[in-house]
Structures are given as C-alpha cells and as structure tokens.
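Note that this complex is displayed minus one protein chain, with the remaining chains in position.
The first chain written gets the first letter, and so on, giving A and B; residue counts start at 1 in each chain.
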Amino acid sequence: MNIPTNLKYTNTDEWVLVDGNTATIGVTDHAQEQLSDVVFVEITVNVGDKLAKKTTIATVESVKAAADVNLPVSGKVIAINEDLPQTPELVNTDPYGKAWMIKVELDNPAELDALMDAAGYEKHTKE
Amino acid sequence: MAEPTIYEISSQDRIGFRFPACDVPETALPEGLIRDELPMPEVSELDVIRHFTNLSRLNYSIDSGYYPLGSCTMKYNPKINEEVARLPGFAFSHPLQPVETVQGNLAMMYELQLWLAEICGMAGVTLQPAAGAQGEYTGVLIIRAYHHSRGDLKRTKMLIPDSAHGTNPATSAMSGFEVVGITTDANGNVDLDALKAVLDDTVAGLMLTNPNTLGLFDQNVEEVIRLVHEAGGLVYGDGANLNALLGIVRPGDLGFDIMHFNLHKTFSTPHGGGGPGSGPVGVAKHLVDFLPFPLVGIIEEGDEETPPLYGFVRPEKTIGRMKSFHGQFGMMVRAYNYISMHGPDGLRDIAESAVLNANYLLARLRNTYNVPFDRICMHEFVMEGHLDDAPDVHALDIAKRLMDYDFHPPTNYFPLIVHEALMIEPTETENKQTLDRFADVLIKIAEEARTNPDLLHTAPHHTPVGRLDEVRAAKELVLCCWLPDKI
Partner (left out) sequence: MFTPHTDSEREEMLRVIGVRKLDDLFADVPIKLRFPNLELPPAFTEIEARMQMEELAGANETAHDLACFLGAGAYYHYTPAAVDAIIRRGEFLTAYTPYQPEVSQGTLQAVFEFQSLIANLTGMDVSNASHYDGATATAEAAVMAYHHFRGKRTRFILSPSLNPQYREVVKTYMGGYENINLAGENLDPLCQPDDLASLLDDNTALLIVQYPDFFGRIFDFTALIEKAHQFGALVAVAVNPMSLGVLKTPGAMGADIAVGEGQSLGLPLSFGGPYLGFFATKKEYVRKIAGRLVGETADAEGRRGYVLTLTAREQHIRREKATSNICTNQGLMALATTVYMSLLGKHGLKQLANLCYQKAHYAAEQISKLDGYSVVSQRPFFHEFVVKCPKPVDEINWHLLDHDILGGYDLGQDYPSLAGHMLIAVTEMVSKDEIDALCEALEEVNNG
C-alpha cells in the first residue's frame, strides 16, 4: 500500500498535497483498494465555490460501494479535474496523480495541522 | 444456448394479437400529435410463449428449490392464492366504483385490517403502503406528525441499530431525520449503555427489528422500549421478521407504537422476481388518527338483519396519501386467504416450525462455521462465511459454490456487523430432508474450501451463466436493446 510521505491525510481516506496556499485533494490508495473497481466519479462542486471543511466535493462509486469525498480543509475551489469523470479507473491506477479531484485556495492554513502525516495515516489504516 | 431478446426474434409485419374491427365511424387522429415510429417487437403468440417460457427455465424459484435467504422469508406461495386473487369479482373491480358496488372487497379489507391488528396487538391498521419500504416511510412520517402535532419540533433524530436493514436509515433520511446509529452488544442485543447515552429530547424515535437481523430476540426489548418512551420518543417495529412471532408474542404488547408488515414475507404472497410487495402498517391507539388516507371503515352501522356499509374514511390528522388508490389489493386477497386457512393455531404453528427449522440448521452447522452470537435463535441465524484455515475463501465463494449443488445462496454480507456474513432463514415450509441436505452440502463445501479452494473461486460451474462481469455492466451501462435499424 502506497502512502506518499509528502502528503497529508484524513481519517476518511482523503489526501492533501499542499503547495504554497493551494491544496490538491484526492482519495488514497487504501480507499481505492477498499472500493475495488471504480466505475464512476462525479465532482459535485464548481470552480469559484467557497466551501467549509467537511463539505462533500465528489462521489466515487464502485460495483459494491459508493463513497463521498469530503473537503479536508476549507477554501475556494480554483480547479476541478474535468478528465476524471471520463476515466474513473484512474482512481484505482493512479490515485495520487492523474486521479486528483479538486484544487482549493486555502482559507485557513492552520486547519492543516489537524490532518495526519503519512506515518499517522499508515497506523490508522491498520486499525 | 442463450435466449435472444424479444427484439432479436422480431420479424417485420408479424402479428401477435388481433383486436376486433372498429365498430364506430372513424375520425382522423389529431395532426401534429402523432408519433413517427413505433419501435416495438413484431412476433407471433408462439414466439412470445416460447421466449418467455425459455427465459423462465433459466430461473431458480421456490417452486423448484430451497432459498435460505435470511430476512426474506421464502416460504411456499400457495397456489390457491393465485386462484382466488383472479376471481372476476376481485379482478375486474375498479378502484373508484361506488362503495355500494364493491362491498365484498371492502368487507375483506376491513376484516384484514382487524386481523393484522389482532395478530400484532395494534389498534389500527392501514393496508395502503405498497411495500415494506413504503410501510417504513409511512411509519416514520407518522412519528414526525405525532411530535409536530404536540408542538414538539426539536425531535430531529432517529435511532437505528447498526444491524438494521438499509431501508431503515434511507427512510429516515428521506423523511428529514438525522440518523444516529446504536451498537449491538456481545450478546446480540441493543447496547443499553449506547442507547442511554444518546436518548434525550431531540430523539423522535427508535427503529427496531425484533427479532433482529441476527435472528435474535432482544433479551431486553421491554427495557429498550421503556427507555425510549421515557425520553418521549416512539418505537417503530420493522416487521420483516414477524414470521418468528406469529402467535408467540405481539409487538404491540411489548410496547411497540408502530410496525409494518411484509405480506410478501410473513403472509406468503409471491415474490414475483422482485415484487410486488405489500407493506401494511399497524399503530397503537394514540397514533390511529395519523394513518394515511384512505382507510377502510364502516360508514353505516348494520344490525342483526343488515350488514354494515363499508367505505373509506379520512383519519382526523392523516399524514396524507402514500400511493394511488387503496394499496396492493391483489396481495391483500392472497394474505387474507392465507390467514383464513391458518387460524390462530396455524399461525402459531408457522412460527414454531420456522424457529425449530432455524435452530436445527444452526445445531447442524455450528461446528463447521463460526456463529458469532451462539444462542438459541429465532427464525434465522447468521454465521461467518470464512474459515480460519482457508483464508482465501470468502462468503461470496461459498455462496456461488452452493449454486452448483442446486441451492440458492443465503443472504451474504448482511448484516454489516458480522464479518463475511451468511444469513440463513429456512422458513417453516422446508422439510427435514431438505434441511439435512443443505447442511450436508455446506459441510462439504467447507471441506472443499480447504482442499480445493479454486473450485469455489471459479464457481458456479453448472448454471446457465458463470460469474458475470459487474464492473463492465456498470461502466458500459447498456440498459436497453434497440431494434437493429435504430441509431
């Protein structure tokens, strides 16, 4: 199981890549393993939306489960991955790369402290 | 050989059915409102009969074999029910006819309302909801209406045990409630501490299935209900497992305020490949005014010489209408007939035999498969479809391998609180020989899991099709077939 060390994580299996004041969000390798073959991804927010932490930003569906992807930190949406809904299997094959979902401009960078680092997340997946 | 689709056997200009010629002078159809093409099949009657007969032969059914499906109550569907439902007096009655012309229907519905109320200890019953899920929706709406009628608007939470059927939380969410889960304790009962921790004046009610989906009668059920009542909430009973309680105990006597029935489970109406169901709802006295409209009632009292006049009444604080007309009338006829053929002794015999069968199977299987809640069960029990010394074999594989032995699999992966769950409900109409054969096969499959797991991973082998590619189905989403010349 792949848990890149340069990312932050939530206990609901989202990852966050921080670059200056921008955060990129997606779901982890662990999440895609649990879901198995992803057949559908819908991003349910628009560029320009100002959203609070924990807002649902996408839905991911496999044959046996459907999961909401929630915003780990509050911010304004500045980009969404338009290609992802066409190729949902990217969530399985490249969860940290091509399967990024949205990018936000952070409202409150201090919220990042509440997220887990790679070691913390690895421990969480074993529970 | 796969059966082609009805479109694939179509042949241009073939006629299947003829109507009499038009006996009135004809006028032109309205211009601009006529369709161009009508892309429907063109087949003969024999084509139709052969096609659907061949399709039917690809199906497993109760008539051909045993379904150990937990919480589905796959009992025998009596053939006499099919006959009586088709009596012309029932089949050709229009729902909007003057009530005076359909007193047979209304008298039957009124009596069925009374019978169901008597069976479960409730004061009033509506026959309108179309299915269990709709019955739940009706019940939850009644809970909301009850609190609102007393000016209590802050009760926004519905408590639901983690073992509950998915319709319970879905129904609560649809009705605007916040769902709060309650854990199950090590004995398979509602965790009383967890319950007490969340009970306050923001709780509208608790949705409880008893016996629960583990097949266990909650050993503290009266206490659970008392606690909820004390906090001002109502208790809704999911009646899916009523088969274990007929003539044994009445949910109303235990303190339930509302419950729904599944006529297609407990009362033998056929499953029909997925429906129709029928989900009447019973309520205690304080909730009778909230029942959906219309309700069958007596609109003119009778006397020694004349029977009463039955009609439709509107409960004073009705939550409204749940569906068109009066409900799944054809299923009511079947359920009524079924109850009249059993009487009180027959109903108790159903529950006793169902519980006997389940405990017998449990006794035969508990040494082969792990049963996490190992106590006397009711009409069903849950075991783990996983063997420690065959780690690669899962409940799914065992389920698929059962089909090679001509058994339909039990319910799997539900309830969610048991790992690799296999939920087994024999029902009362299966005989001992069938149960022994089933147990023997499951024991054999456990052995196969150890010695030849691949046989299970690639199962089933003897069915019309093998394991189907569900990922492909979801990705490609081919949901209809078109005529060959349509784009």
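FYI, contacts are C-beta pairs under 8 Å (C-beta built on N, C-alpha and C of every residue); 3 or more make two chains touch, one makes a residue touch a chain.
Computed from a predicted model, the values in this text were never measured in an experiment.
J.: So which of B:Gly233, B:Pro280 or B:Gly327 would be touching the chain we can't see?
T.: Residue touching the chain left out of view: B:Gly327.
J.: Pick out which of B:Ser172, B:Thr209 or B:Asn241 touches the chain that's been left out of the picture.
T.: Touches the omitted chain: B:Ser172.
J.: Please give every residue of chain A in contact with the chain that is not shown.
T.: Contact residues on chain A toward the absent chain are 40, 42, 44, 61-66, 68.
Operating definition for what follows: only the chains that are shown with their structure count from here on.
J.: Where the centres are mean C-alpha positions, what is the separation of chain A from chain B, in Å?
T.: Centre separation, chain A to chain B: 38 Å.
J.: List the residues on chain B that touch chain A in their complex, please.
T.: Of all residues in chain B, those touching chain A are 470-471, 473-475.
J.: Touching residues of chain A toward chain B in the complex: what are they?
T.: Per the touch definition, chain A meets chain B at residues 37, 39-40, 61-63, 88.
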